[in-house]
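One protein chain is absent from this view; the other protein chains keep their places.
Note that the chains are named A, B and C in the order they appear, and that numbering of residues resets to 1 at the start of each chain.
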Amino acid sequence: MANKFETIAKDFPILSRRVNSEPLLYLDNAATSQTPNQVLERISDFYQTSNANVHRGVYTLANEATEAYEQVREKVAAFIHAPNAKSIVYTRSTTESLNLIASSFGDLVVNQDDEILITIMEHHSNLIPWQQLAKRTHAKLRYVMLTDDQTLDLQDFRKKLNEHTKIVSVAQTSNVLGVTNPIKLIAKLAHEKHAYVVVDAAQSVAHQKIDVQDLNVDFLAFSGHKMLGPTGIGVLFGKPELLKVMPPIQFGGEMIENVTQTQAKWQQAPWKFEAGTPNIGGVIGLGAAIDYLKAIGMPWIEATERELIERLLPELEQVAGLTIYGPQNVVQHNGIVAFNLKNLHPHDVATGLDMLGVEVRAGHHCAQPLMTTLGVEATVRASLSFYNSLTDMDRFVYAVKMVKEFFDRES
Amino acid sequence: MANKFETIAKDFPILSRRVNSEPLLYLDNAATSQTPNQVLERISDFYQTSNANVHRGVYTLANEATEAYEQVREKVAAFIHAPNAKSIVYTRSTTESLNLIASSFGDLVVNQDDEILITIMEHHSNLIPWQQLAKRTHAKLRYVMLTDDQTLDLQDFRKKLNEHTKIVSVAQTSNVLGVTNPIKLIAKLAHEKHAYVVVDAAQSVAHQKIDVQDLNVDFLAFSGHKMLGPTGIGVLFGKPELLKVMPPIQFGGEMIENVTQTQAKWQQAPWKFEAGTPNIGGVIGLGAAIDYLKAIGMPWIEATERELIERLLPELEQVAGLTIYGPQNVVQHNGIVAFNLKNLHPHDVATGLDMLGVEVRAGHHCAQPLMTTLGVEATVRASLSFYNSLTDMDRFVYAVKMVKEFFDRES
Amino acid sequence: MSLNKLNQLYRAVVLDHASHPHHKNDLADATQSIELHNISCGDDIRVFVKITTNKVEKISFTGNGCTISQASASMMTDALTGVPITKALEECDAFFQLTMGQTVPTTTQNDLGDAAILGSLAAFPARIKCATLAWHAAKTALGGEENEYNNFE
Partner (left out) sequence: MSLNKLNQLYRAVVLDHASHPHHKNDLADATQSIELHNISCGDDIRVFVKITTNKVEKISFTGNGCTISQASASMMTDALTGVPITKALEECDAFFQLTMGQTVPTTTQNDLGDAAILGSLAAFPARIKCATLAWHAAKTALGGEENEYNNFE
C-alpha cells in the first residue's frame, strides 16, 4: 500500500509544498479536496485543443466541445447510478443545487402550513434555502435533533415526520460530526408519508459509492471541488419526472427552445436549468475527476480512509482535555473529526497547527445551529482523504500534543 | 506588427490545430474567446500551490487562496474603473449577472404598470429575464427598434423612454449587428427620467476600454470566457448603494453573517451574493486574463481589430448575393459580421466553411426577436479577435467564395 | 481543398429534395401534429400525421430549415407514407442509427428509400441534428417518443 500512496502523492504536487517551513499536511479535505494533475491536464488540454461554446455551433470545434460536455453528463450519471444523463443538471456547487431545488421545486410543492423537515446537523447551504422557502410559503421548518451520542436521532425523525411533511432534506454525511446518515431508511420512511427526499451529498460523494436508485432519493446534490474536481462545478441529480415539472429559475441563452418579444418556450430538462454559457472547463474537469476516482476505486478509497480514521481516533482520544464531537465509537465515525482542547479556542489551536504545517479548519463550519446544539462557539476540524497516509495521522496527533503543550506552558 | 501577431499566436496553441485537415481559422470569438497559455498556467499553478477554500480557514493555505481571490476583485474593479472592489460581484456568467439584477433589483423597484425598456437587438440573456420580471410584476416590457441602417434607433429610444420607465437594459455591443451603442448618452437620458441603467457588456469588454464611472451606468455584466478567461466565471458590477439594498437570491455558506434555526443575517455586498464555494479557479483565471489583456493593451487591441474589419468588410461586400446585417458603413461596424448568401441556408454555408477549417456560427445567435425583425431565420456570423491576422481575413473571404461556388455549381 | 467532401453530403438527390420537398403542407385531417425546434439554430419542423387502423395513412411537414433538414423531412414523408406504425417507428430508429454511422440491414435501408443516403451524415456529426429533427417529430407524433418540451410560459 505504501507504494500506492507514493504514486498517488505524485499526482498532487501541492502535497509536497511547505507551509511555515514545514511540509504541508493538508487536513481540510471537507472544505475542498486537492486536485490531481490528471484533472488539471485534462482541463488545459481541452482549452488547448477543443475549446468552443457548447450547443451553439454547427462547426467541428463546437461539436467536439458539445460532445465532451455531454459525455461527462453520462459519466456523472453512471458514477451515482442515475437512470439516465437527463437526470443530471450542472450547477456551480452543492449550494446552487440545493437553492435550485428549494426555489423551483420547493415553491411548486410547499404550501402554507406544510412542513419541511431538515436536521440540526445541516450545513447552512442545506438550511437557509429551506428557511427562506418556509418564510415565502408560510410553511414550518422543523429540525431533527441528535441522540446523546451526537448522531441523528431517528426516533425524533419518526416523530417529526408526518402527513404535513412535504420535503425532507438531509446531509448524507455531516461536515462536522463525522457521521453518515441512513439515507435509504430515511427515504423509505419519508416516502411512506409522501414527502420528497433531498440529499446533500457534498461530504459523501468522494468517500463512498452512491447509488441514487438504490437509495431511492428524489434529489441529490454535490460539488466537483470536494471530489478532486475544479471549483465552480456542481451537480443536481433529480428524478426525471420531477425535473420535468420544475420551472427554470435562470433565463437566457441555451435554455430556451423559442423566444418571441412576449414569450419564451423552454428546452427540456436538464438544459432548461442551464441558462447561459455553462462552466464547460469545469465540466471537463469533473469528468476527469470521476475517471481518477474510478481508477483508484471507491472501495479502495473507503477502506483506506477507514484505516486512517482507525489509527487517528484512538490516539486523539488519548490527549488529555480533548473532546471529540460526534460518535465516540470509531466504527461509526468517518474521516471528519471535529474536536476541541479544553480552555483553548479553536482558532488558537489552528494557528498553532498551522505553524507546524498542519492545515485544519477552525470555526463554525457553516453549521451554526449545530454549534449551538453542541454548546460550543466553534471547533477545530481535521478531515481526511485517501491521499493522506498513516504517518500523516501520527504526525497530526503529535502536532496537536505540541500545540497543547505550548499553550499549557504559556498560560 | 507581424511579429507581435506571431508572438501572440504562440500563446494560443489551439490556433495551430487542424480542422478537417485544414489549419483552424477560428472566427467564433463572439461565442467564446480562446484562452492563452498564461491563463491556463496561472490556474494550474494555483491548484498546484495554493488551493484551499476561501473565506473559511485561519491557516496559511486558506489565507493565500482568499487573498488571491480578493485581489482579482481589485483587478476587475480597476479594469472597468469601478469605484471599489466591493462593487464587483462574481457570478457564473453574463447570463447569471443579468438574472441576478432582474430577480433581486428588478423585483425591488419594478411595480405594476411600470415599464422596462430594452432593445430588439438584445441577446436572450438580456431579454428573457426582463420578460419574466414583467410577467411577475405586471410591468410592461418595451423594445427600442432599429433604424433603416440596422443600428439602434435613438429617436425610438427617446420616444419610448418616459416617467414609467424603471429600468433600461441594453447591450453595449450587439452580438449580431456589429454595432456598439452610445451607452453614455443612453444612461444620461435614462437617468433624466429616473430610470436605472443596466449594460450587457458581454461583447464589448474584450474589445474596448470600459469606464463604468464615465459611462455612469448602474449595473454592468460580462463573462470571463469572452475575454480570454475560463468558462464559469462572470462579473456583475453594481453601484455600491444599489448592491447594498438588494436582497441575495441564493443562500448558503459564505454569504451569511449569522444563522439561527429561525433566521439568518446576511454578509455585506458583494459577499452576500456569493453563496457557497465560488469558482475560485475561475476567478484566478479571470485575473490572469485581465493581466494578459492589459499587457497587450486595450488600445492596441482596438486598433488591430479595426484594421482587420476594415480589410474584411469591403472584400466581403464584393461577394455577389452576400448581405451583411448591421451598418453598411465600415466605420460604424465592429468585428462581428453577420451575413447571408442568397438562396443558401446559413447552416449549409457554415458546413462548407467548416470543411475549409473556418469556424463560424450559423443560427439565430440567441437573438430570435432580432432575427424576426431582420426578416431572417438565421445568419452566418464571423467574429474577430486581435489574435486573428490580416491573412486570416483574406482566407476567410476566399473560403466564402469557394463555398458559394460549390453550392452555385451544385444547384 | 476539401470541399470535395461536401459532395458526399450534398448529392443531387439531397439538393433536389431540399428545393422541391415532398409532402410539404398542412394536413387538415391530421390526427396528430408535433412541432420541434433545433435549439442551436432555430430551425423548426412541424410534422402532421393521419393514422388509420394503425397505419400512417398520410404524413406531411411544414417549417423552415437548412438543406439537410428540409431534404431529410421530405425523404421521411416518402419513407413513412402508408407504412404500419410499428414499422414506421422501426424505420425512424434505423434512420437514427444510420446517421450515427451504424450499419442497418439492407432491407431496412431499402425501406428508407432516398433517406438512406443520409448515412453519409456520419462524417458530419455537427449536422446530424438537422437531419434527425423531422424524424424525431414523426416518431413523437406516432407515439414512440415523449414530447418533453414544456409549453409556452
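Here is the rule we use: a residue touches a chain if its C-beta (ideal position, glycine included) is under 8 Å from a C-beta of that chain, and two chains touch if they have at least 3 such contacts.
On a predicted model such as this, the values are computed, not experimentally measured, just so you know.
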| task | Could you tell me which shown chains are touched by the chain that is not displayed? | result | A, B
| note | Out of B:268, B:329, B:343 or B:391, the sole contact with the unshown chain comes from B:268
| said: Given that one chain is not shown, which residue among B:62, B:76, B:167 or B:249 touches it? | reply: B:62
| request: Would you write out the residues of chain B that touch the absent chain, in ascending order? | output: 55-60, 62-63, 67, 244, 247, 254, 256-258, 263-269, 271-272
| request: Kindly note down the residues of chain A that lie in touch with the hidden chain. | output: 20-22, 135, 345-348, 351-352, 354-356, 362-364, 368, 371, 377-378, 402-403, 406-407, 410-411
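Just so it is clear, only the chains that are shown with their structure count from here on.
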| note | Note: chain C sits from chain B at a C-alpha centroid distance in Å of 36
| remark: Chain centres from averaged Cα atoms put chain A and chain B apart, in whole Å, by 32
| Rounded to the nearest whole Å, what is the centre-to-centre distance of chain A and chain C, using the mean of the C-alpha atoms as each centre? | 44
| task | For chain C, write out the residues touching at least two other chains, lowest number first. | result | 40-42, 126-127, 130, 153
| remark: Where chain A touches two or more other chains at once, the residues are 56-60, 62, 254, 256, 258, 263-264
